[in-house]
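With one protein chain removed, the remaining protein chains of the complex are shown where they sit.
Labels run A and B following the written order; every chain starts at residue 1.
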Amino acid sequence: MPATEVARKDVSPRRLQWLTATVNDVIDETPRTRTLVLDVPEWPGHRAGQHVDVRLTGDDGYQAQRSYSIASAPEDTRLMLTVERIEDGEVSPYLAGDVQAGDQFELRGPIGGYFVWTAALGGPLFLVAGGSGVVPLMAMLRHRAVARSNAQTVLLYSSRTQEDIIYRAQLDELAATGDGLKVVHTLTREKPAGWTGGTRRIDRAMLSEFGFPLSTKPHMFICGPTPLVESAARALSALGHEPARIKTERFGPTGG
Amino acid sequence: MSVDHGIGDTSLALDGNAAAGLMRELFAFDITTARLTCDGCGTVSEVATARVYGGTMGAILRCAHCDLVVIRLAKTPAGYFLDMQGARQVFVAR
Partner (left out) sequence: MPDTQDILMSEPPISRGFRRRQQPTDVSARVPPGQHLTRDFPVLSAGPTPDTKLSEWTFALEDGASPLAEWTWEQFNALPQTEVKVDIHCVTTWSKLDTNWRGVTIDTLLEAAGLSEAPQDFAMIHCDGDYTTNVPVEDLVEGKAMVATHYEGRPLAPEHGGPARLLVPHLYFWKSAKWARSLQFIAQDEPGFWEQLGYHMYGDPWTEQRYAGD
């Protein structure tokens, strides 16, 4: 979809409707995360980084609502959400566990015009992810690939263990195309044999090593658990980056 | 987003992105990109950068710099209660 068409839709006053989403396919990404591939007639389109609200209705009429980042690129034919199953969660065990093709729920969106990257914005692009915070950043990387952007891009991605890395194979593929994307992994709870990535939490030294020089004025997006987002944002700001170019989306206390 | 930590656990703040859906019910546009001037400290920043509390009771947006409540919004059966006393000014680009 051309960039200008998406921008017009975002600005025009339009009430956000609840739309019916039908699960077309379910992809197990890691032991705790799953991607739902959805058919949503009337989906108005989105920009990478935005999210949707999902609403479930039980046969007793009980409703629950949660927000999920969109994992798919704006150009993808189907909408995709990647859901992490949270211990004692009410909705995520259902979406990341019980749901199967043919099931339905409601969603509305796209929501949030702040945490958004389009290829037209260019680079350099520094993406910092903690756990399931990688989801909206993956939408950005998928969009970047479809748009054939050569913007210098780094994804610095923290996971607990190797098996918790979401989209690992796809990230390897995207990084191998040689179009200017580098993916750096770090693990916080494991030091597997043969692992060549980082083995500690994201800190100022790592952000300095893998981020871009101040003079290049990179676009920076940080997403994940609140503690990771806050410390990374503070560190990037302390390194001298303009706070206005550091965009954050906090997921709350869990994950990472 | 992947916000499903129990039933309203807000011991660690979310940011304005988390309140975007609720605010989009009331405002006919996305207010998270609007620039708000905090009446407490004068800082100007996008509504998305405010810290959000209140869980499922309502959206309590506080200035990221001084913690003053800049926007309060609750959705009740009677209607939406919106308080923006802490917002000296809001600028929405056309």
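Assume a contact is a pair of C-beta atoms (placed from the backbone, for glycine too) under 8 Å apart; a residue touches a chain by one contact, two chains touch by 3 or more.
Keep in mind that what you see is a predicted model, and the values were worked out from it rather than measured.
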Filtering B:18, B:47 or B:60 for touch with the omitted chain leaves B:60
From the list A:41, A:58, A:178 or A:240, pick the residue that touches the absent chain.
A:58
Chain B positions in touch with the non-displayed chain are 6-11, 13, 25, 51, 53-58, 60, 62, 67, 69, 72-79, 81, 83
Footprint of the hidden chain on chain A, which residues?
15, 18, 20, 55-60, 62-64, 88, 90, 94, 98-99, 103-106
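Just so it is clear, only the chains that are shown with their structure count from here on.
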With chain centres taken as the means of their Cα atoms, state the distance from chain A to chain B in Å.
22
Going by the contact rule at the top, pick out the chain B residues touching chain A in the complex.
1-7, 9-18, 20-21, 24-25, 28-30, 32-33, 46-49
The chain A residues in contact with chain B across the complex are 10-11, 13-16, 51, 53, 66-69, 82-84, 86, 88-92, 108-109, 111-115, 132-133, 135-136, 225-227, 247-255
